[in-house]
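A single protein chain has been omitted from the complex, and every remaining protein chain is retained in its original position.
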Amino acid sequence: MTTKTLLLAALATTLMAGTAMATDIKIGVLNDRSGVYADLSGEGSVIAARMAVEDFDAANKDINVEIVSADHQNKPDVASNIARQWYDQDGVDIIVDVPTSSAALAVSEVTREKDKVFINSGAGSTALTGDQCSPNTIHWTYDTYALAKGTGGAMVAQGDTNWFFITADYAFGHSLEEETTKVVEAAGGEVMGTARHPFPGTDFSSYLLQAQSSGADVIGLANAGGDTVNAIKQAAEFGITQAGQNLAGLLIFITDVHALGLQAAQGLVLTESFYWDLNDQTREWSERFAAENGGKMPTMVHAGVYSGVMHYLKAVEATGGKDTAELMSAMKDTPTDDPLFGQGEVRADGRKIHDMYLFQVKTPEESSGPWDYYNLLATIPAAEAFRPMEEGGCALVTQ
Amino acid sequence: MVELFGIPPQALFGQLLLGLINGSFYALLSLGLAVIFGLLNIINFAHGAQYMMGAFVAWMMLTYFGVNYWWALLLVPLAVGATGIVLERLMISRLYHLDHLYGLLLTFGLALVIQGLFRNYYGVSGLPYSIPAELSGGTNLGFMFLPTYRGWVVVASLAVCLGTWFAIERTQLGAYLRAATENPSLVGAFGINVPRMITLTYGFGVALAALAGVLAAPIYSVNPNMGADLIIVVFAVVVIGGMGSILGAILTGFGLGIVEGLVKVFYPEASAVAVFVIMALVLLVKPAGLFGRVA
Partner (left out) sequence: MAVDAPATLPNSAAKVGAPRHHTLVFFALLLIMLVAPFVLYPVFLMKVMCFALFASALNLLLGFGGLLSFGHAAYFGIAAYVSAYTAKVWGLPPELAILLGTAAAAVLGLLIGALAIRRQGIYFAMVTLAFAQMVYFFSLQAPFTGGEDGIQAVPRGRLFGFIDLANDLTFYFVVLAIVTGGMLAIYRIIHSPFGQVLKAIRDNEPRSTSLGYKVDRYKLAVFVMSATLAGLAGAIKALVFQLASLTDVHWTMSGEVVLMTLLGGMGTIFGPLVGAAVIIGMQNYFASFGAWVTVLQGMIFVISVLLFREGIVGVISRWIKKPL
């Protein structure tokens, strides 16, 4: 009897202590759920965040996590509106994902204003950790510099020195072209010409023909989403790759390759920070992910959401609360190590660095089935993959 | 080597030919719009969505039922045209007594619904549809490599456009149609079922859009938004050509494709705006459009 009471009392105190210390965290997954990036982010990112919470075992660590999600339709105004409302009204502590650079920059601004945390996985703009960097923002998965560095640098190293760019004529396309040009020229390559197409474009044959007559080794596609997919499809039709030119997608995801089919996408060279079939750990995680995501394998954006949420929860556990400044410094001070990205760190400017990989898309004969798409060409070590901090012009660094 | 404006002539020919290929799509779409407008006095804002449906239904038939490209060319316009007929009977026909603007608004709403539904079910990354084996490969024309499929698109589009023009301008049925455009009640008095003719015309216009969609499926990505921006260019084509003439719609469609092709060579940044600039100029000089009657 006494033992039982004692036990009960002990249980009660633990429970009470537990409730007193429990931290409530609300994670907002804000991304594209209906547009061009719905497949590479969308519901998959919510699944990834949920998996992170489960794998972290938050429930047994006195952290109550709730996940909310919304569609920003790739519009900066919608994104900033939702972010504002989440922070002001719904008690959201951290926003993750947010593809589309314009939307990401908008959310970064709101997050700074409201002093919360923003871990970006889906967007590519280097401005997030450059001149528009924020003490509240971490840029997790990739950025245009890393893509340019991977695809541009590694291809020139392989002997593809002469480039022709087909560029989407807006800020994103320009910056992708500009960054790749720098990398190509630094590696001893040359840019033979560029054609800027209106955005969005449907017919690329004219530009492909110009690229063909330029005699370049590589045609760099400085565009995204549907534009890239169309350009690749039409390149296959005009026999560009068969004629000996290489096609380099500067921003392309595994979901794009999936949509294109290997027949059209074969031989394409691209850079990603994650591929499900890299090693046993990525395979194990990806199989679990696919089981929940209707059989569709994760993109690097999904992986980044998982890894970012995990790192955040670790910081919550370590600091025992959700003071933004403490959390941010904890996240920047602790090196990251997770099954998906391996070892890395979050730099002072908010850039998360890890290895990047240069892949080539398999031919239909090489592939063993759906989602078996990439051959690994090269690994770009974390230290070289991303833009050096001092070049970014981030105010947090110069301080 | 002789150069024209700094561009080697081979490259120029190549670009002109590509322009003609794009023009085939403009022509097919603006023809459909013009046919519908001619009889129904409705600007079919859903035309872009119906073009997209054409590509999608072709993809669905292939994926779910194994219907190949050649059958799709026939079946898809029939299927999508049939949905057009249903729409006309259920909705559009209720608006004939009203200001034509309501037709525009209704079809705009329909376009939103159709595009939204396809986005929900198929996402927007686009679906693959490969070029039929008979038309893959290409020919080296000396100045450029012409994929067989693109050549086929031009031929098919020209044939359909001329066939339509012939049917409307040179046959008995076409004469009824044109008469009904001018004075429906008089034609009705001659014992011709005008409402049915109107319904079938709408179905035919929609079928033309769907046919363009099937033709586009192998070369552009099959994607719910594929018609959304195109339709506005086609509107401009129609305004430039003027709504009075079927031939006008066809010629303007091909012509603008070529002009756009040229702009892509000399100043690619402006290629999307070129059509609208031309439209503004035409409006200044000839408000009724190049081939149009005064409205």
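As written, the chains take the letters A and B, and residue 1 is the first residue of each chain.
Keep this in mind: a contact is a pair of C-beta atoms (placed from the backbone, for glycine too) under 8 Å apart; a residue touches a chain by one contact, two chains touch by 3 or more.
Predicted, not measured: the structure shown is a model, and the values here were computed from it.
The hidden chain makes contact, of the residues B:78, B:141, B:173 or B:277, with B:277. Which of A:41, A:101 or A:151 touches the hidden chain is settled by the complete complex: it is A:101. Between the chain not shown and the residues B:131, B:236, B:250 or B:263, the one that touches is B:236.
Contact residues of subunit B toward the unshown chain are 41, 43, 91, 94-95, 98-102, 104-106, 108-117, 119-120, 232, 235-236, 238-239, 243, 269, 272-273, 275-277, 279-280, 283-284, 287, 295.
In the full complex, subunit A touches the omitted chain through residues 33-34, 38, 69-71, 75-78, 80-82, 84-85, 88-89, 101-102, 105-106, 109, 125, 127, 132, 169-172, 174, 198-199.
Keep this in mind: only the chains that are shown with their structure count from here on.
Separation between the centroids of subunit A and subunit B, computed from CA atoms only, is 38 Å.
Subunit B meets subunit A in the complex at residues 8, 11, 14-15, 18-19, 21-22, 119-120, 123-128, 130-131, 138, 144-145, 147, 149-150, 219-221, 223, 225-226, 229-230, 261, 264-265, 268-269, 271-273.
Listing the residues of subunit A that touch subunit B in their complex gives 34-36, 38-40, 169, 195-198, 200-203, 205-207, 209-210, 212-213, 225-226, 229-230, 233-234, 237-239, 243, 255-256, 258-261, 263-264.
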